Each structure stands twice: as C-alpha cells, then as structure tokens.
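Take a look at chain A:
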Amino acid sequence: MADPVIQASDLSLTFQTGDGPVHALKDVNLTVDKGDFVSFIGPSGCGKTTFLRAIAALEHPTSGTLSVNGMSADEARKARAYGYVFQAAGLYPWRTIGGNIRLPLEIMGYGRADMYDRVKNVLELVELAGFEKKYPWQLSGGMQQRASIARALAFDADLLLMDEPFGALDEIVRDRLNEELLALWARTEKTIAFVTHSIPEAVYLSTKIVVMSPRPGRITDVIDSPLPRERPLDIRDTPEFIEIAHRVRDGLRAGHGDAV
Partner candidate 1 sequence: MHWVCQEREFFWLGGLSVRRFREAMGTTISAMVFLPLFVLIALIALARAEADGGMAILWVVLFAYIGWQFVDALAGWAEAPGVARLVAPFALGAVVLVGWEVIVRALDVPSVILPPPSQIAGTFTGNLPTLWADFVQTILKGAMSGYVIGCLLALGVAILVDRYDFLRRGLLPVGNFMAALPIVGTAPILVMWFGFDWQSKAAVVVVMVFFPMLVNIVAGLADTSAMQRDLMRTYSASYWQTLRTLRLPAALPFVFNGLKVSATLALIGAIVAEFFGSPTVGLGFRINASLGQLALDMVWSVIVVAAVAGSLLYGVLTVLERWLTFWHPSQRR
Partner candidate 2 sequence: DEVRLQLQWVTQAQFAGYYVALENGYYEEEDLDVTVLPGGPDIAPPQVLAGGGADAMLNWMPSALAAREKGLPVVNIAQPFKSSGLMLTCWKDTGITGPQDFKGKTIGVWFFGNEYPFLSWMSQEGISTDGGDDGVTVLKQGFNVDPLLQRQADCISTMTYNEFGQVLDAGVSEDELVTFKYEDMGVATLEDGIYVLEENLADPAFKDKMVRFVRASMKGWKWAEENPMEAAMIVLENDETGAQTEAHQVRMMGEIAKLTAGSDGSLDPADFDRTVATLLAGGSDPVITAVPEGAWTSEITDAALN
C-alpha cells in the first residue's frame, strides 16, 4: 500500500470554448490508495466526468500533476492499467454479449483459449452465464450494464473507472447492482473510482466520498466513511448512514449556490 493508485496535485483543466474558457477542474488534490472505493458526487457540470477522463488520459490537464500507478496517465493508458465503464452500457449492437466482452481481449492480443476462459469467468462474475450468444438489445438495461462491467473486468486492470454506470437504471435494479458491485469489489480487491448523482448510492458504496462543486470545478469535501466494508442494504436506515448522507447533502448544498 506504499504507492497510491491515483495521485493528483494542483490539477487544473480548462476547456477553450467559443464562449471563453470553462474551468472544468481547478486546483484539485486527491490521493486514492489501492483497494479504495472512491465516489465522486456533485451537481451537474462540476467536473466529475472530466476528472475521471483525465485519469483515463482521455483529457489532458492544463496544469498540475497526475499519476496513475506511479506512471503518467498516458503511460497508464498504454499499459492498459484500467477498465472504464460509461454511463450507458455502450455495447456494440453487432456483437453478441460474448463478442463484446471479447473485444478488449482481441485488441490486446490475448490467445484464443485464454479469451474463452476469461469471457466465461467474467460472465459468471456478473451473473450473466448463459447469455453469451445473445445480442445486447435482447437484454434488459440492467443486464446490459452488467455486461459492460464484465467487459471492463475481462482484462487484468486493477483500477476500475465508472462514470455513473447505473444512472439510467431504476432504483430497484440499481440497489441490486450496488450490492453486487460491492461483492465484486470485495472479491477482486480492485480499486474503484465511481461517479454518481445519488447521495445514498455514494454513501452506501464508498470508503471515501469526494464532494465536488462547479464553476470552477473543485473538491469541497472528502469524507472517509466509517461504515464497515461489509454492508447489507439495510445499513441505509442506520443513523451512521443518515449522518454521512446529511454531511454529503450539506456539502452539496453549500457548493450549489446558484439557481437551478
């Protein structure tokens, strides 16, 4: 646990747009350790996605430093250090579920037999065994989202970046996937960075909650959760839970001064 998985110091990122510069991130400092489950929460436009994309080297910071696994973000991307899960499942409709999960493996040049095993394993991991031959549109939204998580798990990345992966799903399905995600995290010991809009979700899942506020995008609060790692769904009705939730909501309210 010596090396932090993600280390950002004084990170700023400005977009040049037609209407002038947009300060998506300003002076962000954050350290994420191996095995952490970090949630990012904040109102729309506060830079959550931008931060995640910077970690994934899909955007390039304007200033400050950012290291992933001790490398630069770009090196980490080339080393295929992480799996990225987007808000929508984004499965390729012309590939079966199995084919979609095989996609990164094909690109990274895995062997045939190895691919077969891995696909089988991750499908079991996300409880989709038996759906390998189906096409994405033949599955419900929740199942598609699990398939896209499986796709990110198929290759050996220790870091999982998830940008509102359950944003489009209904609450009940979401509860269920949250439980499963926690179990998966416990089993695999991956480091997870997770973006969400939902306070209960953030509190329920995380060991560390990062509250952000917009214009310019910055971190207003980092809350280390005192909750145990083992979390039944009922934990959400405990006073500790409600207290953390309260703190998060206050943090959000504070950073959300302007009109809706």
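Keep this in mind: contacts are C-beta pairs under 8 Å (C-beta built on N, C-alpha and C of every residue); 3 or more make two chains touch, one makes a residue touch a chain; residues count from 1.
Selection criteria: all candidates are chains of the complex that A comes from, given by their letters.
Nothing here was measured: the structure is a model prediction, and the numbers come from that model.
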In this complex, the candidate that touches chain A among 1 or 2 is number 1
Interface with candidate 1, chain A side, in the complex: residues 53, 56, 58, 77-78, 80, 82-84, 86, 88, 90, 92-94, 103-104, 106-108, 135, 137
